[in-house]
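Sharing a structure, written as structure tokens. Questions coming.
Removed from the display is one protein chain of the complex; every other protein chain stays in position.
On to chain A.
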Amino acid sequence: MKKERPVNLDLSTIKFPAAAKASILHRISGVVMLVSLVFLIWAFAVSLSGPEGFAQIENLMTSFIAKFIGWGILTALGFHLIIGLRHLVMDMGYWEELDSGRTSAVISIVLSILLSVLVGVWLW
């Protein structure tokens, strides 16, 4: 084996391609939502336990922290859903080439960010 192969350990010049970013965002958002299920099912149970429980959740959702967590969960959902739809299209055999894969990854991420901003506007 050739000993003097080029080695690049300069991390500032190494970048994830867009498809890799989409992939890791899909995974992170999935795990985030999985963990958030604990809060969601708790809020669901309390909100349907009676008018007092509903008022408790309604009151909780006026606080910045709760809104921020809710916004984070919905942002994760948006990323996961949009990038997931891209995955379904790829299952059909489209967007598998370098160019189309890169373009669809960039568009999915941009759409997810826009959706996240919209959700933020709606929440606040």
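The criterion applied here is as follows: a residue touches a chain if its C-beta (ideal position, glycine included) is under 8 Å from a C-beta of that chain, and two chains touch if they have at least 3 such contacts; residues count from 1.
Just so it is clear, contacts and distances are computed from a predicted model.
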From "Carrier domain-containing protein", "Cyclic nucleotide-binding", "Branched-chain amino acid ABC transporter permease" or "Succinate dehydrogenase hydrophobic membrane anchor subunit", the hidden chain's UniProt protein name: "Succinate dehydrogenase hydrophobic membrane anchor subunit"
Touching the absent chain when the full complex is considered, from A:Gly30, A:Gly72 or A:Gly120: A:Gly30
Touching residues on chain A - with respect to the absent chain: 27, 30-31, 34, 37-38, 41, 44-45, 47-51, 54-55, 77, 81, 84-85, 88, 91
